[in-house]
Structures are given as structure tokens and as C-alpha cells.
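Excluded from the complex is one protein chain; the other protein chains are retained at their positions.
Letters are used for the chains, namely A, B and C, taken in the order the chains are written, and counting of residues starts over at 1 for each.
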Amino acid sequence: MGDARSSGNDASAGTASFVHRIRVGWADCDPARIAYTGRIPYFALEAIDAWWQHRIGNDWFSLNIDRNLGTPFARLEMDFRFHVTPRAPLECTVHLTRLGETSIGFAVDGHQAGRLCFQGKFVCVFVVADRHEKTAIPADIRAIAEPFLSAPPA
Amino acid sequence: MGDARSSGNDASAGTASFVHRIRVGWADCDPARIAYTGRIPYFALEAIDAWWQHRIGNDWFSLNIDRNLGTPFARLEMDFRFHVTPRAPLECTVHLTRLGETSIGFAVDGHQAGRLCFQGKFVCVFVVADRHEKTAIPADIRAIAEPFLSAPPA
Amino acid sequence: MGDARSSGNDASAGTASFVHRIRVGWADCDPARIAYTGRIPYFALEAIDAWWQHRIGNDWFSLNIDRNLGTPFARLEMDFRFHVTPRAPLECTVHLTRLGETSIGFAVDGHQAGRLCFQGKFVCVFVVADRHEKTAIPADIRAIAEPFLSAPPA
Partner (left out) sequence: MGDARSSGNDASAGTASFVHRIRVGWADCDPARIAYTGRIPYFALEAIDAWWQHRIGNDWFSLNIDRNLGTPFARLEMDFRFHVTPRAPLECTVHLTRLGETSIGFAVDGHQAGRLCFQGKFVCVFVVADRHEKTAIPADIRAIAEPFLSAPPA
């Protein structure tokens, strides 16, 4: 793996889960001495961006710039189970839960030291980036993504 | 009003909605030339923090430091209806939708130039800040907040 | 004033200073209960972006999108004199200190409740946005900006 934030996915291609490990630091924490709530969606989104990079071969930047494809979010929801701190790496597991005609769904859960900290669900829509126009998921992306499709975690 | 970001609430005490106006700038935007998705929960949370300041008289900082009270988030959900840009101020309307025994619920919707950009729902839990222990909503806060309670927007 | 974060400049056109008022909140603070150091350059940059909007009539977004002009930073330096907290609005005063052939310089200082919190100096370079190529300051911008030129604050 070339870089540090976007890290360790499980090696086997047949496995449905992808883990993106994040360093949580002082900068992420608020006066309650835990990661600020507003940072948690950032962490989950970073994990989805890393999923794109490692599973599909294009992160959001490359999708947009090189392929003129955007995947803006239509919806997100998150349940916060336990606070996040700098005491341990944050392991974000990304599940691909839906491949629609023009939309894609993810579930992301975050663990620290084995404890579940948050669970989130996300829906994105494919658009032609420079026209903001809905478009079908390209066949090559669908072909690569499909084997990773899994039921959302309970 | 003393400060700029946390602004204009409607003057009448009997009105249920509170509007917090946010300047969206270059720093908030991603290469798609719209506010980055991860910024939207930040905006909504800033509006809730401003609601506390203007409605109750304590923002989160003051609640925590001066009253040893925290209100960590248990859940959030957001639907993104239209992109947010620096072309107009972002008007975030905060509705108090629930006052439980130990929890409080908000709905926040964001408009730019009259167009609905996002809608969100938020649940927070009261805790004794330095012990992270759930606690009942203090009577004085409940008394001030109750008149502002309203049904969530459709 | 159309919006909230980007606020109060002194009315008179002949005055060299421009004040941008920022709401500092819980989200900006770290476990030391003060605004995180990394936020301070953000605040100063937001003030410079607001200066563009109010003095010149184009914020960075509009400069880039509507005029194909970028002003990337070549250098910044900041001295931190006193911590920043959510207890008072942060008043950022922006001085235009230099108008070169292709570069522009600013000084920004931040006060809370009358106390100096930080001082910063910034140098930006004009570029044709879509080509990242250095370019001379356009004549209309120079003409509007020049009357605001002032010596950097002591």
C-alpha cells in the first residue's frame, strides 16, 4: 500500500468488507476530549473514498477529473454508539450494499480497539460530473463492484 | 446580535423556528465546485449550536464548561436535495422536535436563495460532561425550551 | 450585509481596514478548550476571501469560476499572541499591504473582546486559473484595490 491514511484492505478479492484505518488526533477532538461529531461523517466519507480507490481503482478525485463521473450523496444516516478518541486507530469497514441503475449504497461501521463506535448508511447517485446529470453506472464499474455486493451488516 | 456567523433569529419569542445564516466560501467547496458533503453536517451542527446560544443562552462550549453538561449526538440523518454553493448565504432553520426525559431532538433544513438544499434530523442525549453519564434535562432548560417545541417539518 | 459570517466592514470607502467577524464555536475548539491552532489560518483565509467579496466584488469562488483567475498562496506566517475561544466573536482585520506586478499581500490580525489574538502576513500570486500560469493583476482589480493599500500594521 502506497499511502498511510488509506490503508489495509483485506487481501482476498472475494471478501466483501474493506477496512480503512484512520489516525484520530488532537485536531479531531473537541473540548469533551473526544472526536467532534462533525468529524465522524468525514471519517466515514474518507473510508468510502478509499474504497473507490482500492476496489475500483479510481478515488473520487480520479473519477471526477479523469472520467468526468461524480457520485454526489443523496442521503446519509449515522448512529453513534461510542465516542471516538486518539487512543486507538479507527477502523472503518465499508460494505457495498446496493448497486441500482444510477445509485450506489454503502454501509460503514467504525471500530476502535474492537468496540463498535458508529454505524452509517449512505446513498450516492451517479452523475456526469460537468453537467450534474444523472447517469447509469458504467458497465466496467458495475462489473468490478458487483462481486463485493453484500447485505448490510445487522 | 453580537456576532456574524450566528445570526438572525426571528425576533418573536413565540415563533418555533430559528434561522442561522452561514457564509459558504471557497474553503467549503470541493473540485465539483459545490460545498463538500462532509461540510453539510458541520453546517447543520453549527446551526444547532447557535440555537442553544440564542434560545437557551448557553452554546455547547458554555454548557460544557460553565454547567458541566454535554449533549452528545446519538443519531443524525440527512437528505441532500440540492447542492450548496458560495453564491448565496445558507439559511439553516432549526426546529426543536423532541424533549424527552434525557434526550432532545432537532430538525434542521438548509435553504439557499429560497431553494431547499438539505433536511436533517438529529438526536442528542444529555450527560454530565465530566462523567459521560446520562442525566435528565435540567428543569430550567426544559422550561425555556418547551415553548419552542414543534412538529418536525413535513 | 447579505450574509452572516462575512460581515461588517467599516462603511467608508477611504478607510484602509476591513473587519470580518467570525463566530467561533465548539467545533473549532480542541481539548485545551481553545480554538485549534490549525483553525487559525482558516479564519484568516476566510477573512481574506471576505475582503475580496466586499472590496473587489468577487470572492475566490467567483474570481475562479466567473473570471478564470486564481490567487494561490505563496507564503503565510502567523504569530499567535493569545488563545481564541467561543466566548466572543473573532474580529479579523484585513489590510492590503502590497500590490505587485503579479502578486498581492495582506496582513490579517484577529482580536477578541479588544485583545490581539494573532497577526498574520500573506502573499498570493495571480494565475490564469485553468492553466495555473502566472499573470499580471487585471487593471480593473488594481484600480479598485489601490486606494485600500496601506502600510502593514506595526
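Criterion: contacts are C-beta pairs under 8 Å (C-beta built on N, C-alpha and C of every residue); 3 or more make two chains touch, one makes a residue touch a chain.
Predicted, not measured: the structure shown is a model, and the values here were computed from it.
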Checked against the full complex, the residue among C:D79, C:E101 or C:D140 that touches the missing chain is C:D79
Chain A residues touching the chain left out here are 2-8, 20-23, 25-27, 29, 33, 42, 45-46, 49-50, 59-62, 64-65, 85-87, 89
Contacts from chain C to the absent chain lie at residues 31-32, 34, 37-38, 41-42, 45, 61, 64-65, 70, 72-80, 83, 129, 132
Against the hidden chain, chain B presents residues 26-27, 29-33, 36, 38
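Following the convention adopted for this analysis, only the chains that are shown with their structure count from here on.
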Residue numbers at the chain A-chain B contact, same meaning over half shared and different meaning under half, come out as same
For the pair chain B and chain C, the C-alpha centroid-to-centroid distance in angstrom is 27
Chain A and chain C have mean C-alpha positions lying a whole-number Å distance apart equal to 34
Chain C residues touching 2+ other chains are 26-27, 29, 33
